[in-house]
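The complex appears here minus one protein chain, its other protein chains still in place.
A, B and C label the chains in the order they appear, each numbered from 1.
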Amino acid sequence: MRTAIFGQGYVASILNVGLERIKKGEIGYEGVPLADTLPLNIEDIEIVTAFDIDRSKVGNKLSKVVRQYWDGNINFERDYIIKEGYRDYRGSGEEIDLEEVVGKLIDEYSKKDIEIFVNLITTERAEPFMDVREVKRAIRKNDVDRISPAQLYFYSVAQYERPTAFINCIPTPLANDPAMVKLAKETNTVLFGDDGASGATPLTADILEHLRERRRRINSICQFNIGGNTDFLSLTEPERNLAKEVTKSSIVEDILGYDVPHYIKPTGYLEPLGDKKFVSMHISYTSFNGAEDEWIINARINDSPALAGLIVDLIRLAKIAIDREEYGTIYPVNAFYMKMPGPREAKSIPKIHAFERLNEWVNALPKAETEEIIVAERVEQN
Amino acid sequence: MRTAIFGQGYVASILNVGLERIKKGEIGYEGVPLADTLPLNIEDIEIVTAFDIDRSKVGNKLSKVVRQYWDGNINFERDYIIKEGYRDYRGSGEEIDLEEVVGKLIDEYSKKDIEIFVNLITTERAEPFMDVREVKRAIRKNDVDRISPAQLYFYSVAQYERPTAFINCIPTPLANDPAMVKLAKETNTVLFGDDGASGATPLTADILEHLRERRRRINSICQFNIGGNTDFLSLTEPERNLAKEVTKSSIVEDILGYDVPHYIKPTGYLEPLGDKKFVSMHISYTSFNGAEDEWIINARINDSPALAGLIVDLIRLAKIAIDREEYGTIYPVNAFYMKMPGPREAKSIPKIHAFERLNEWVNALPKAETEEIIVAERVEQN
Amino acid sequence: MRTAIFGQGYVASILNVGLERIKKGEIGYEGVPLADTLPLNIEDIEIVTAFDIDRSKVGNKLSKVVRQYWDGNINFERDYIIKEGYRDYRGSGEEIDLEEVVGKLIDEYSKKDIEIFVNLITTERAEPFMDVREVKRAIRKNDVDRISPAQLYFYSVAQYERPTAFINCIPTPLANDPAMVKLAKETNTVLFGDDGASGATPLTADILEHLRERRRRINSICQFNIGGNTDFLSLTEPERNLAKEVTKSSIVEDILGYDVPHYIKPTGYLEPLGDKKFVSMHISYTSFNGAEDEWIINARINDSPALAGLIVDLIRLAKIAIDREEYGTIYPVNAFYMKMPGPREAKSIPKIHAFERLNEWVNALPKAETEEIIVAERVEQN
Partner (left out) sequence: MRTAIFGQGYVASILNVGLERIKKGEIGYEGVPLADTLPLNIEDIEIVTAFDIDRSKVGNKLSKVVRQYWDGNINFERDYIIKEGYRDYRGSGEEIDLEEVVGKLIDEYSKKDIEIFVNLITTERAEPFMDVREVKRAIRKNDVDRISPAQLYFYSVAQYERPTAFINCIPTPLANDPAMVKLAKETNTVLFGDDGASGATPLTADILEHLRERRRRINSICQFNIGGNTDFLSLTEPERNLAKEVTKSSIVEDILGYDVPHYIKPTGYLEPLGDKKFVSMHISYTSFNGAEDEWIINARINDSPALAGLIVDLIRLAKIAIDREEYGTIYPVNAFYMKMPGPREAKSIPKIHAFERLNEWVNALPKAETEEIIVAERVEQN
């Protein structure tokens, strides 16, 4: 599974380190949901290249970049050099030939024989295109103000002429953009997204379901998140924060079936917390005979490993989907691994239910085989 | 649904009050998991009598007893008088004619035309009989040292000659005692148990499943519970506390599939907390790449309403089971509503999964009808 | 102690209710720090009038307004009618004759024979004047864009020709404005302020001192506050929130003697929480031999009663200060009761220390008597 990464930041670096340590037998499969239950082995994942725009990273070896995020000693079998990626030109007024940018990216993909792409660039604001023609128009007209880096990356992967998969771990609507899902289907691309479900939100989903099943009427929910990694830093820019807020809030109504006053969003940046964020949640509800209960949940969670562990599954699931020729987006995968599971009309469901659906999808026979069996059965019956 | 209660304490009183307020339209169905989704209406539940051994209660009207637990004004349509129940003679050296005791209880049941029984007596220590002959021997020999009050009550209900249901909300092993389950089947008795799953333990079950599905390796779990109701007071007697500890701990290995050092038990009694207990939980686990995370969950939970809300379902499910002639114990019901779901060999499962199984059971056609349909289909096919 | 209130909101209403219930013997002195240890009795406090700008309040009786904030039955001995106050004309472009406004207010004060004023209007942004001439210029030139309602109210009280006291419970810099403190001295006005120290910030101050005394090096502090009263609602307007942030953050460096990355501010508005806010705090520090500890503090605090209880003291302390002819601002009072204790150059100190200084001030003999004693002693010595 030859994989490329967009955004060689904290999550990507922990993913590199963790995979290397697993291969060396230093650690087990902790934090990887499907662990050794898939037909594809974790040890066969190969991260072969990465794109970034940070001057301190581009042109440097992986091992050097990783040192920003990881203290331990680590030797990478494949110590690649970070390539320059596509930066955000929106509002810059610069003239860029987008077809040329895309062409160069595809050349790189091709040279490295990449099949799977993981998007881990910093949270950005972005609007869905809704119509494939709009995507194509933006590229054709070099409308750099319309297209975000994540959207451009996805477009480049779709144009790359071979079956591929694109795993979108940030809130940019890709699996939630009907235009991009259509593009994915047309170009034999698997698209997983959007926004990797690490952190406290998946737990919130299961707790809400737990309360719903007991018919407790929730009165209010608040969830504060504060951390010191670049993701939190970027959220101090109000428009990025907005992207996150939209993502996370939708689960309340999706799961409960009614809306509840809530405050769920990344709240602040506090550098010394580093990658280990602090989460504080308060839920108040009414129980039988009008009794008022409340729960307070506090957590210290290492953000990057939580997401990196999910990506170890997503790369393998992407390969399975390519092999099954299931292009476009796949809800049973998104529902478990994503905060804002595509397609657009899909809802958040409790994660414990999503895990069941995921396992059903994993254990289902590939379409082709299913059809063969059906044909065989028909022959037999007659 | 004519129902009797053993133990007119906090839970029973809140159950009485809540049902009355629902009937009067003062409150909704909050805290009743299946609310208005069952074919039987909450409003048709009738609590017609109760047995207790507390001198301050026996011989008094329900409305007077309820005042110990509930401040509001309430008029009961059926303001019954508390009857004297069977007290714990173990270790007392007293000579009691158990057949006579049972006979008198049955007379009462019969006089009041009771169909459903809810056991809410204070937590007691008790050993399972394992063999029906042992139960019968204890009764025959008037072995008051062998049989606990809850076991005696269940025996009396089983002997009561009509299809009935016994809902065991305390830790005494009844649905977990093969002897009692066998007795239930032989006597057309539905037996739900053991130990109503209110409080923090069901949430712990779902949180453990949530972590398991993400392959996070749990390092330790602790859960403190402290409250000021008589249930906590009784637990200051060490042997009763032990009963609770056994109950609650089993979930860890059942759900995770491996054992983890844990401390999960009622910790103390603090009178001013009253019925609203304080729960504090700490869970530490290892995530991807060896990252160490931790969650701290604190809650204030009204104990009695949480259980009373479940009983509102259990009474109706008991009636459904009687109507379907499904005697003995019913795991899909126990798995959701009980901390220690019977039968003995059954395991705890995540509550979110248990809820799915419960709904399947509820929506399944009664055996008889299913058979009719099968017959009908066969006829049709030919 | 004839007292007037600016802003008949939640705090004022709870103050009215609490005083009335104390007078009627329904409740004790809980939440009133100096309780019955002052020479002046709580029962002698009289709230005789209030000013507000809310149309739903002006012209209505206190008892009607109080119903918005208090469920219980209450009969006020002095059920005053809310008077119209001075609204915020900044940015409105309206032409207002400020001298005339001030004149009318003073007429009211005089008519009602008010001696003590409590400022409880909603949090507003405001800049200190720094120079008394600037205050006078703004009034003279009718510069409504320069002067905030709280500043205008203070000015009016200072102009009211008798010794008075003004207790500023909101963040507007009055005791922290050298101009206002000078004005207070010149006009025989006692000025307590700024921003009443209810809520979690005083506790934070004492916890920081606790850690400082053990030489634990604090790495980071965060404190989230979320509530559902109008104070929190007003803070959703960014510029008001800024005022709060400045107030609360200063304590960290004042107490520790070094700055620490921190996030301490009102975080959001969540209507169902009402007046009982949720506070969540995280403190991480380094102990001996490099050990890393952390504390997480969660609280549910009724905001308005916490402040109202302090005001019961402040009114009596104001009267004592008037009687002692100690005009201007009084740090030993501010240090305990205020989040941002004036004068401007003063620092926040741990509240436990502030309480000692407060008691020294209370127990000190009035200046006059002190001088008499000194004279007496001199006479004796000779």
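To be clear about the criterion, a residue touches a chain if its C-beta (ideal position, glycine included) is under 8 Å from a C-beta of that chain, and two chains touch if they have at least 3 such contacts.
All values reported here derive from a predicted model rather than from experimental measurement.
Novice: Given the contact rule set out at the top, which of the displayed chains would the hidden chain touch in the full complex?
Specialist: Counted over the whole complex, the chain not pictured touches B, C.
Novice: Out of B:F129, B:F224 or B:F355, which touches the unshown chain?
Specialist: Counting the whole complex, the residue in contact with the absent chain is B:F224.
Novice: Among C:D88, C:E115 or C:E209, which residue is in touch with the absent chain?
Specialist: C:E209
Novice: One chain isn't shown here. Among C:A299, C:A346 or C:V362, which residue touches it?
Specialist: C:A299
Novice: Touching the missing chain, which residues of subunit B?
Specialist: Residues touching the hidden chain, for subunit B, are 219-220, 222, 224, 226, 228, 261-263, 267-273, 278, 280, 282, 284, 294, 296, 298, 300.
Novice: Write the list of subunit C residues that the hidden chain touches.
Specialist: Within subunit C, the residues touching the omitted chain are 14, 17-18, 21, 27-35, 202-203, 206-207, 209-210, 213-217, 276, 286-302, 305-306, 308-309, 312, 350-353, 355.
What we mean here is this: only the chains that are shown with their structure count from here on.
Novice: Among line, ring, star, complete and other, which best matches the way these chains touch?
Specialist: Contact pattern: an open line, chains touching in sequence.
Novice: Indicate the whole-number Å distance between the mean C-alpha point of subunit A and the mean C-alpha point of subunit C.
Specialist: Computed from C-alpha means, the inter-chain centre distance equals 49 Å.
Novice: Averaged over CA atoms, how far is the centre of subunit B from the centre of subunit C? Could you give it in whole Å?
Specialist: That pair's centroid distance is 53 Å.
Novice: Where the centres are mean C-alpha positions, what is the separation of subunit A from subunit B, in Å?
Specialist: Roughly 43 Å, centre to centre.
Novice: Would you give the residues of subunit B that are in contact with at least 2 other chains, written as numbers and ranges?
Specialist: 296, 298
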